[in-house]
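The following block contains the structure, expressed as structure tokens.
Now for chain A:
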Amino acid sequence: MTVRLDPADAAALIRARFPEAVEAVDGFAVRLATSALVEVCQYLRDEPSLAFDYLVMETAVDYIEDDYLELVYVVRSLQHNREVVLKVRTDGRDDPVVPSLVDIWQTAEFQEREIYDLFGVRFAGHPDLRRLFLWDEFRGYPLRKDFLPLAQ
Partner candidate 1 sequence: MALKTEPFVVNIGPQHPSTHGVFRVQLTVDGETIVDLKPVMGYLHRGTEKLAEEKTYTQCIPYTDRMDYLAAMSNELGYVMAVEKLAGIEPPPRAKWLRMIFAELQRISSHLFAAATFFQDLGGWGTAIMYMLGRDREQILDIFEMTCGQRLTTNYMRIGGVAQDVPPEFFPAVRRFLDDMPSRIDEYFDFLADSDLLLTRTKGVGILPKELAISCGCSGPMLRGSGVPWDLRKTNPYLYYDEVDFDVIVGQNGDCYDRFMVRFWEVGQSLRIIEQCLERLPDGDVRHPFSPDFVSGTFRPPKGEVYQAIEGPKGELGYYLVSDGTTAPYRFHVRAPSLINLTPFREMCIGWKVADMIVILGSVDIVVGEVDR
Partner candidate 2 sequence: MTELGPVIAFWVLAVVAVVAAVGVVGSRNLFHSAIFLTVVFLAVAGLYLVLSSDFLFGVQIMVYAGAIAVLIVFAVMLTHNIQAGNQEGRQWIPALGLALSLFVVMAVVLAAGAFPASSTMAALPESNTTLIARALFNPYVLPFEIASVVLLVAMIGAIVIAREERG
Partner candidate 3 sequence: MMPVTLNHFLVLSAMLFCIGLYGALAKRNAVAILMGIELMFNAVNVALVAFSRFGPASTVAGQSVLLTGQAFAIFILTVAAAEAALGLAIIFAIYRRRETIDPDRLNLLKW
């Protein structure tokens, strides 16, 4: 049975190593500082007692009211059968940049391209950041809440 690592416990684990990394914790996820994302993920993957070797899913949510995009990472350890959800908030909604996780989990490659395609989040360090589904000339990011299909 996959144990959902309680976000509070996860936050404590991360804080023990990176005191500044955790921004907030709620019942669902641990919110990290954007700057700390890569090293925390690296730590989560490489630390043998954690061994979060499997990135289940990566996606984004557009919180237009509060003027930020939130990236959601569901991370799992196949070895210990544990799961934790990480979140990162972007700085505003105009041209947001988030570090890419491709070097840590290769599965991020397509999913980050998808997020770039549909939300317009740029991933720093992504090897091949192009639109995944839509054609290159497409303007706008359809999954943002302020996207109007006919106004593109």
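Picked so that all candidates are chains of the complex that A comes from, given by their letters.
Heads up, the rule we're going with is that contacts are C-beta pairs under 8 Å (C-beta built on N, C-alpha and C of every residue); 3 or more make two chains touch, one makes a residue touch a chain; residues count from 1.
All of these numbers come straight from a predicted model, not from anything done at the bench.
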Problem - Complex partner of chain A (touching, any copy) among 1, 2 or 3 - result: 1
Fill in the blank from the handout: candidate 1 partner, complex, touching residues on chain A are 1-2, 28-29, 53-57, 59, 61-62, 72, 74, 78, 81, 85, 105-107, 109-111, 114, 118, 131-135, 142-143, 147
